[in-house]
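These notes are about the structure you will find just below.
Missing here is one protein chain; the remaining ones are kept as they sit in the complex.
Chains: A and B, in written order; residue numbering restarts at 1 for each.
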Amino acid sequence: MFMDVQGPSNALFGRLPMILDLHYNNPWIMFAFALVVIGGIGTVAALTYFKKWGWLWHDWLTTVDHKKIGIMYIIVGLIMLFRGFFEAAMIRTHQAMAVGPDSPGFLGAVHGYLTPFHISEIFTVHGTLMILLAVTPILVGFMNLIVPIQIGARDMAYPFLNAVGLWLTTAAAALCMISLFVGSFSHAGWVGLTPLTQLDHSPGVGVDYWIWLIQISSIGSTLGALNLIATILKMRAPGMSLMRMPIFSWTTLATNIIGLTSFPLLTVALFLLTLDRYIGTHFFTADGGGNFMMYTNLFWLWGHPEVYFVVLPAFGFLSEIIPTFSEKPLFNHTSMIAATMGIAGVSWLVWLHHFFIMGAGPEVNTFFSVATMLVGIPTGVKVFNWAFTMYKGRVRLETPMLWALGAVLLLIGGGMTGMMLAIPAINYVSHNSVFVVAHFHNMFLIIAFAIFGAVTYWWPKAFGFRLDERLGHIFFWLFWAGSVFVFVPMYALGFLGMTRRLDYIAHPSWWPLLALEVVGIALYIASVAAFVLQIYVSFRDRERNKVTTSDAWETSRSLEWAAHCPPSFYNFAATPIVHSNDEWAWRREHGVTSVVPEKYTSIHMPKNSMVPVVLGVLFIIFGFAGTWRIGWMFFGSIIAITAVLIFRMFQKDIDYNIPAEDVEAYEREKLKSVDRAAQDNVHQTGEMGDAGTDSPAHG
Amino acid sequence: MSIDQNKVSDTSDIQLYATEPDHHDSISLRSIGFWLYMMSDAMIFAGLFAAHGVYLNAYGTSDITAGDVIEPVTALLPTLILMLSVLLFGFASVALSREDKAGTLRWMGASLALGVFFLLDEAAEFARLALDGATPQASAFLSDFWTLIWVHGAHVFFGLIWMAALMIQIARDGFTEGSVGRFINLRIFWFFQALIWVCVYTFVYLMGVS
Partner (left out) sequence: MAHHDQHPLDHPEVQASSTPKYVFAFILAMGVMIASCLITVVGDMSQLATLTWIGVLALIAVIGQLYFLFKLDTSKAMIWHTVSAAATIPLFFIAIVLTIWMFHHLEMRVMLGAG
């Protein structure tokens, strides 16, 4: 029943004996391996030396607190993001070196320093990881961290499930790291080009790693999505009607509706591919009646909604940052909600624009072309709403606002090129050129900018101190310059006809543009250094950068700014009652910014659990066994996962009550660090009045 | 729209914080989450049905056609068994609402037995197909046919494990908030298998031969 595979394999170890044949003489892999081993040993040593293992286990790994889970999501995402940056640098430098027949070759490559197979692996892992293991976890992390506080909830609807989602994502990231050293990764592009992904064409384990890690992370995303939707629908504080809900929470809702309904289609696409690869079905083969465009169709049925899954939360960040630093309410809250839901709706009707050239004919292509362009309407509404928010506002160019403005500017470029690509006649010539690559990176950069804006904006909320402004500005400008240098030449190369995923560039006249892109990469690397330095310096000076009121920016507007910085583990000592779209701004206007409730009551909280971590480990084993075709281990892990779930079902001692006295004592302790004078000062700075002329933020 | 609409002139009686501990209806909360999961699951079937619509005649070089492997009349038997299993689970739910533990367990047991019967019947049916050479490897159409039916079958299988575990829990702990909440979710899951089966029967068994 199972397919015969090339190379050695046996019942006990599956295909693992194959790794004995692999080449471990590749200096790049050895370098990465050394990095990971040294990093790992260093972390273990530090944890042991500082006796932090208990802290790590009790406070972080087994936690079900949405804020800590959110932070861990963001950390996993940032680590993956930096791995992704590294790969990008390799692709760019290699391409700049492999130009023309006379270009030298190093390390076994004929031109440049990466062999064709190796560079294919690199761009595949780059795309897969950036979308699924970097940007998605970071965004989901922010939703976890902020949304419950923003809607006045104690926690997510299902705190336990939330932890399971985190550990599944982490399991996928772990598999991605394992694939770097044990075996190889897929070389078939992040979209998994069929029939290249079939066993005949990709006999190794790379495609299998790619399949299983995506499947595992999709389960995590689905669990996260239903959790956030249920949280938003059911856990809002009294008075917060849906129409009063802040836009970031709205975009979270829209995004997760997209996620919940589109990830299953990816699951189907990859599941059918798995069947083709493992038992020899004929879904996407050229023979046996299969149709490999069916794979492309199912993939993009998920793929396009997914790009809106990642862009909508970024729009949500902008909608929070821009009003805060324009000192004005968001222009037309209702139309912003409508635009958000509109984008989510249309995102379901456009997926064929990724394969216009399939040739389904003019009727079909026209339908999807028009549908694609319709996205421009709600997106335009958003851009105008942000612009009108700034119009006649008191715009303060602090770091988060810089990132937000950069993102809005980038949206113009990305949106315009998207519109161009949406015209089938243009698409037939530009498809699979680097023009497309420039387009979607342009769009993803919006997300990156919004993310860095959000990191700076909510950092004080999460950790109680602000990030250094000066280094923040340096980081921004370097990153901005890097983006310009990498992607403007890339648009130009696209027009010149350069196709994507090249390991060798035949056209020597393209070299100057490729070299410019390397300059951009250098700027990017410098910007990453500035970011790391910014975090280090801010942490070192955390006493000086400390925020002493709940409202770190003094002009913030939504409810999360009514919680302490950092919030108590139960968020609000007493559930806030909501009176307005911009509850915190409303309270500030009315001079009722007290963070002390009239009365403390007992609070009900979930207990920590180690089950999610255990599930994460089991899923790593599951994915690993699937990849290497170790049957007993694969089915064994499924049985173990089922058993753990049943065990959890019978667990009784899963929650506890904090008595009112304890809440009060805890809050008193917290309030000691709150600057009462500053808090009062915030009272008086009226919304439209002479807001904060004396506030330090203006200095 | 803006804040001004909600402007209050007298701030003394604004209530900022709730004075009661918050109550959440845990059964409703569980059930909406699980229902959302079912929506996601429905989209799995959407993907499979979409593929099915394209592979209807995708026989490749195989000479086994839909007419050879699909017998709508015989398939009425597993259909009846599954629908009955769902009906009996409904009776368990009615017994539950009357706080009748023995009745709940009895009907659940009967529903479980029928579910097992359904799976065995399907397995026998497909074993026969395999013996006749109609394996999933024979053509894209057959790959699709096997996959659709057995993705549904896998749902039934895991549903049965869940049902057995829940029966033990109800027998041991009675009707607690946890067990009743799980019962409601399992009810959603089990009823959902009936709903999907109506689609499978119509679009796979009937459409295949029409």
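As a convention for this text, contacts are C-beta pairs under 8 Å (C-beta built on N, C-alpha and C of every residue); 3 or more make two chains touch, one makes a residue touch a chain.
Computed from a predicted model, the values in this text were never measured in an experiment.
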item	value
Touched by the hidden chain, restricted to displayed chains	A, B
Chain A residues that touch the omitted chain in the full complex	229, 233-234, 257, 261, 265, 289, 291, 293-294, 297, 301, 348-349, 352, 358-361, 363-364, 604-606, 655, 657
Touching residues on chain B - with respect to the absent chain	23-28, 31-32, 35-36, 39, 42-43, 45-47, 49-51, 53-54, 57-60, 72-73, 76, 79-80, 83-84, 86-87, 90-91, 93-94, 96-97, 99, 175-177, 180-181, 184, 188, 191, 194-195, 198-199, 201-203, 206-207, 209-210
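As a convention for this text, only the chains that are shown with their structure count from here on.
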item	value
Chain centre separation (chain A, chain B; CA means) in Å	31
Residue ranges of chain B in contact with chain A within the complex	1-3, 6-8, 11, 14-22, 24, 28-29, 32-33, 36-37, 39-41, 43-44, 46-48, 50-51, 54-55, 58-62, 136-141, 143-144, 146-147, 158, 161, 165-166, 169, 178, 182
Parts of chain A lying in touch with chain B, wherever the complex brings them together	154, 157-158, 161, 222, 225-227, 229-230, 233-235, 237-238, 260-265, 267-269, 272, 275, 279-283, 285, 287-291, 294, 297-298, 301, 329, 332-334, 572-577, 579-582, 585-587, 589-592, 594, 597-599, 601-604, 642, 646, 649-650, 652, 687
